[in-house]
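One protein chain is absent from this view; the other protein chains keep their places.
This part shows chain A:
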Amino acid sequence: MGEVELSCVAYVKMYLHASLFPHCSVNGLLLSSSPAGADVCITDCVPLLHSHLPLAPITQLALTQVDVWCAQTDQRIVGYYQANASVLDCSPTPSALKIADRISDQCSQAVLLMMDNTKMSVECRVPPIVMYERRDSRWTLKDKQMIMLRQWEETRSIASQLLDSRDRTLLVDFDTHLDDITKDWTNQKLNAKIAELASTANGRL
C-alpha cells in the first residue's frame, strides 16, 4: 500500500464538519483529483450527513450525486470519513464499513478515515485521525508513517481560525443542502476561503 496524502482543504472541511455538529455523528466522502497510482492524494472532501448515518436512502442519493459531480470535475471518490458522536469511541461503525466497502469496490486504494475526538484540541501535535486500509477484505489500521499531511501547523491554524470566525457557517453538508437546496454541498465559497487563508499562510500548499 502506498502513501496517503491529505490536503489542507480536505482536512479543514472534515474538522469543521465534526466541530459544527459536536453532538452528532458526521460523515463524508474523500475525493482525489489526481490520477490513480500507488499513492493516494486526497485533494478534497464532501461532508455528507449529521443525522441517521446508518439509513440507506440519503446515503445512496449522496453517493450517486457525488459520483456525477466527480465525473464532471475530473475527481474520483477515494475514501470515506466519519466522526462519531461519542467522544470515547472512534471505531468504525458497521455502516461506515459498509460504505467503505462499496467505495473500495470502485477504488482499490480506498481509505477509511475516523476522526479521533479525544485528540481534537486546538494544540494537537498530530492530526486527530485514524486511517484504515483494506487488506484481505478487512479494514486494518494503516501504518501511521504512510499518512502525510503537508504543513500540519498551517493546516491546523487555518482550521481553528475558521472555526472561530463567522466563516465556519459557510460549511454545507448534504443534510443541510436537503433542508435548503440553495445551499451548495460542493462548498465552493468555503474552498475559496480556505485557499485564501492558505496562500496568506505560506504561498504554496
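Going forward, contacts are C-beta pairs under 8 Å (C-beta built on N, C-alpha and C of every residue); 3 or more make two chains touch, one makes a residue touch a chain; residues count from 1.
As a working rule, contacts and distances are computed from a predicted model.
One subunit of the complex is not drawn; among "Autophagy protein 5", "ER membrane protein complex subunit 2", "Kv channel-interacting protein 4" or "PRELI domain containing protein 3A isoform X2", its UniProt record names it "ER membrane protein complex subunit 2". Only one residue in the set A:His23, A:Arg125 or A:Arg138 touches the chain that does not appear here, and it is A:His23. Taking the whole complex into account, chain A touches the unshown chain at residues 23, 52, 54-58, 60-61, 64-65, 68-69, 72, 86, 88-89, 93-95, 178-179, 181-182, 184, 186, 188.
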